[in-house]
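Encoded as structure tokens, here's the structure I'll be asking about.
Removed from the display is one protein chain of the complex; every other protein chain stays in position.
Up next, chain A:
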Amino acid sequence: MVTAVTSLGRSGLSDWLLQRVSAVVLLAYFILIGWVVASGIDYVGWQALFATAWMRVFTLLAVLSLAAHAWIGMWSVLTDYLTERLMGTKGNVLRIGLQLCISLLLFIYVIWGVQILWGN
């Protein structure tokens, strides 16, 4: 059972809380984006919105929340289905490999997000 070592907080309670806090941040962020897009914004307005400090900070918070939320969520799914019990040793190898790919991708997201927000 090599599952706990790849969890984000190394503790079930920590992951549980982090999953909920990041969920609320993401929900608030997607409601804001949905509302802005539905109101029919143009490029000038869009650019101006993302030039404000609060929107950049909120977006970075959302990207960090996405990274944590996806890590914990994908961990929960992978440790349930790609397991030694269901697939033998192959399950462990496949799961750890996928988790490494996912964490690398999420790390790239954070850098990409910073580059989008402060790169220009």
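Couple of notes before you dig in:
Keep in mind that, in the parts below, contacts are C-beta pairs under 8 Å (C-beta built on N, C-alpha and C of every residue); 3 or more make two chains touch, one makes a residue touch a chain; residues count from 1.
In the analysis below, contacts and distances are computed from a predicted model.
The protein name that UniProt records for the chain not on display, among "3-isopropylmalate dehydratase small subunit", "siroheme decarboxylase", "Succinate dehydrogenase cytochrome b556 subunit" or "Pyruvate ferredoxin oxidoreductase alpha subunit", is "Succinate dehydrogenase cytochrome b556 subunit".
Checked against the hidden chain, the listed residues A:23, A:61 or A:94 yield one contact partner: A:23. What chain A contributes to its contact with the hidden chain is residues 1, 20, 23-24, 27, 30, 38, 43, 46-47, 50, 59, 63, 66, 70, 73-74, 76-77, 85, 102, 105, 109, 112-113, 116, 120.
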